[in-house]
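What you see is the complex with one protein chain gone and the rest in place.
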Amino acid sequence: MPATPAPLELHPDRLFPADPGVRDVARRLHASVAELPVVSPHGHVPAAWLADDTPFADPTSLLVTPDHYVNRLLHAHGVELSALGVGQGPLGEQQSRAAFRTVCAHWEVFRGTPVRYWFEAQLAELFGVTVRPDATTADAVYDQVAACLAQPEFRPRALYARFGLSLLATTDDPCDDLDAHRRLSEDPTWSGRVVPTFRPDRYLEAASPTWGADLDRLAAVSGVDTGDYAGFVAALEDRRRYFRAHGAVSTDHSHPDARTDVLGPAEAARLFARGRRGEITAEEATALRRHLVSEMARMSVEDGLVMTLHPGIRRNHHTPTFEQFGADVGTDIPVGLELTDALRPLLTRYGTAEGFHLVLFTVDETVFSREIAPLAGFYPSVYAGAPWWFLDAPEAIRRYRGAVTESAGFAKTSGFIDDTRAFCSIPARHDMSRRLDAGYLATLVAEHRLTEDEALETAHDLVVANPERAFKL
Amino acid sequence: MPATPAPLELHPDRLFPADPGVRDVARRLHASVAELPVVSPHGHVPAAWLADDTPFADPTSLLVTPDHYVNRLLHAHGVELSALGVGQGPLGEQQSRAAFRTVCAHWEVFRGTPVRYWFEAQLAELFGVTVRPDATTADAVYDQVAACLAQPEFRPRALYARFGLSLLATTDDPCDDLDAHRRLSEDPTWSGRVVPTFRPDRYLEAASPTWGADLDRLAAVSGVDTGDYAGFVAALEDRRRYFRAHGAVSTDHSHPDARTDVLGPAEAARLFARGRRGEITAEEATALRRHLVSEMARMSVEDGLVMTLHPGIRRNHHTPTFEQFGADVGTDIPVGLELTDALRPLLTRYGTAEGFHLVLFTVDETVFSREIAPLAGFYPSVYAGAPWWFLDAPEAIRRYRGAVTESAGFAKTSGFIDDTRAFCSIPARHDMSRRLDAGYLATLVAEHRLTEDEALETAHDLVVANPERAFKL
Partner (left out) sequence: MPATPAPLELHPDRLFPADPGVRDVARRLHASVAELPVVSPHGHVPAAWLADDTPFADPTSLLVTPDHYVNRLLHAHGVELSALGVGQGPLGEQQSRAAFRTVCAHWEVFRGTPVRYWFEAQLAELFGVTVRPDATTADAVYDQVAACLAQPEFRPRALYARFGLSLLATTDDPCDDLDAHRRLSEDPTWSGRVVPTFRPDRYLEAASPTWGADLDRLAAVSGVDTGDYAGFVAALEDRRRYFRAHGAVSTDHSHPDARTDVLGPAEAARLFARGRRGEITAEEATALRRHLVSEMARMSVEDGLVMTLHPGIRRNHHTPTFEQFGADVGTDIPVGLELTDALRPLLTRYGTAEGFHLVLFTVDETVFSREIAPLAGFYPSVYAGAPWWFLDAPEAIRRYRGAVTESAGFAKTSGFIDDTRAFCSIPARHDMSRRLDAGYLATLVAEHRLTEDEALETAHDLVVANPERAFKL
């Protein structure tokens, strides 16, 4: 251990290309957008945090426990998830501090990852930490963060303002009453914008063990009988209306594949009935789900909600971890994705429908140049979603621009989404995206593929116009 | 809108790497090949343009309507294809000008795409335009291009000479009488070289609704009865001879997959017969087509025509667009490609056959390092085709060299092909390739992986020796 702790400093040129000439351009481009408001049209921060404005409890339950990016890498190095607070309920001071120490003592395993970048940005910019986390500095860092969290300027609403957020989308179950969203919208002291997102995955998977109960709850909430297919569809439509009325701008869908094969009405009704009777096979349930994803597109054409797709993840890959800790703890692993044939039924029907928007995300990079960019470069409805999850990282973001721009340009990309439940990382994530786009555009300028005035305009668009256009804000 | 239009200038260093040291080397390498003749061994310019030497009608029907690269991106931004002249027949002055205005008014959607690069290169270099296209400059740009087209030095043959073309390949139906090619070869005032390419796709797909009529026409043209399999094969061989006699150097094949499984003669004859009776299933037709692709390789071994493959495209992805406007209007989307197993039957038979050449193209980048480079790095017959279509773009071309060179070197790559129906873009496309190869080689020099004398030799080879070798020119 060093006698003097290593300093923690955020260099103003971080993430810019190394070439001095290109870096100069990147600096100017970034400076022009660095202070713009943050639009976050897809994420997982609970609306209740802002509605209730409750102070955050402790550094670990804010920065570590809910963040599967952090947990997974430590788990890969032999740390038990329970030692990070996962599945432990509210943490005592000792437990919280011990978990934080574990994180700091493993700081070197995060080298080269965006987790380290985001975490350090939070510590330095938000909490004023000036030493690099390690085993010797862990307690001091913990204390400093804890002291901050006790201040009123670190309560959720104050942070919303400090982060420059102009919109924050949550992700919600169709049966959610959106009470927190309602309370916010009715609160005269609140001037932000927090919108729900309609995420019906579980209701579309008829072989899920909870499906019957899910549909009963859907019936109860919507007041529409979900005993037959027509009622089920009507109930979903009803909940979409409810979400729209509470500010929703988009729906989100994450299934193992992206197929959208449409069934005839009789076949859809027949499979639905089999599902309702608990008799549906896995193959039939998959066929029904693919049909229902196309139905979601139909509803989007009708009600105007933007449809977003996040497919191609094998959820809960390590079953024992899922059984012990539940979902979203870091054991989801990507699989290869196919979109061209998978989306053809949906796009043949709705790909040129007036006002329809379909934003495609992937964790399989190979589809960026091969499928997403060509689709976004022909269909007016299709937008190339920002690099997501494992790909929300400096070099992956550069590869995304390199793979998508030449076939789809800039204007058919979605703008950045942070997709995070780590509230305090939102500014660092958006700034990372702005820095990398500035660097990418600067390279185009340096290679005389774009003039600097165009690059300035494009940098601004990517932060403001693109998310507004893609998500109809 | 700016009071003063933005200037349009082609920077002499465009597309070179930004690092000053590398750029210096790239400049020297590019300068050494910039003025070399243009060899275009695969493309879609009609031979009749050169045979007839008719002046081009108007800017839109030359630069916009036939170019699906331009149309698809505008369609992605909500422009109707009909508004760009697609499917409209000859354009009136007003219609042509309106379409051109639409293109210029959307100029920003092309940022970062090669379409923009090629289009600006044509406007600046060929037509002397000095202002950037936008809504305010559209008419002036249109007028300037139109004025040029009225001059004799903008007629097809003059442009052929001005472009420095030494060979231009067309792509032709086996039943084509190649009249334009014949007229050119008999014309004592014509000193260029325009060669046909044998593209038999439709004759190999027995489930196509037009297949029977296609084979009847093939019989009529060849004078060989195509009523049975042996006759069909003989008729194709006859037409290949005809193409050879008219200068053809290669055949081209584009099917949904690249499989080449060989059938026994009886099974091939049986499936053919079922096709002739209109009874063939989709699966049987696919099996027959895969066999016939291997037959094409056999014929290439015998007659010496270079075989080129352009697989892995889902043609006419958006059926309603196809039904309204036909093929080749921008709604083709790539799919994943597999070559290692697919080509094994063909390569086991003919992969080391004396003089056989098989040039592999792909729009799925993942096969460059995984399959194409290893195949080209073992089989004497296999050449790694240049980046094609969606991949004919600056960063994709760099990725291609980065993916292919380390396993296959430079000498087993095909040299650039433009594959375009946009005649006036040919010089800009070839120059783009030369600039990017210069930049790639300059990086090798800067990293001391190649000496500059070797890089100079390689840059020259890529422009001259490689296409001559791969296409046996």
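The chains carry the letters A and B, assigned in the order they are written, with residues numbered from 1 in each.
By our rule, a contact is a pair of C-beta atoms (placed from the backbone, for glycine too) under 8 Å apart; a residue touches a chain by one contact, two chains touch by 3 or more.
Computed from a predicted model, the values in this text were never measured in an experiment.
Across the entire complex, the residue among A:37, A:265, A:278 or A:336 in touch with the chain not shown is A:336. Only one residue from A:318, A:421, A:448 or A:472 touches the chain missing from this view: A:318. Of the candidate positions A:28, A:72, A:274 or A:298, contact with the unshown chain belongs to A:72. By the touch criterion stated above, the residues of subunit B touching the omitted chain are 17, 19, 21-22, 338, 340-341, 344, 347-348, 351-352, 366, 369-371, 373-380, 382, 402-403, 405-412, 443-444, 446-451, 453-454, 457-458.
If you put the missing chain back, the residues of subunit A touching it would be 6, 10-11, 13-20, 72-73, 75-78, 108-114, 117, 314, 317-321, 330-336, 363-366, 390-391, 393-396, 399.
Keep in mind that, in the parts below, only the chains that are shown with their structure count from here on.
Distance from the subunit A centre to the subunit B centre is 40 Å, each centre being the mean of its Cα atoms.
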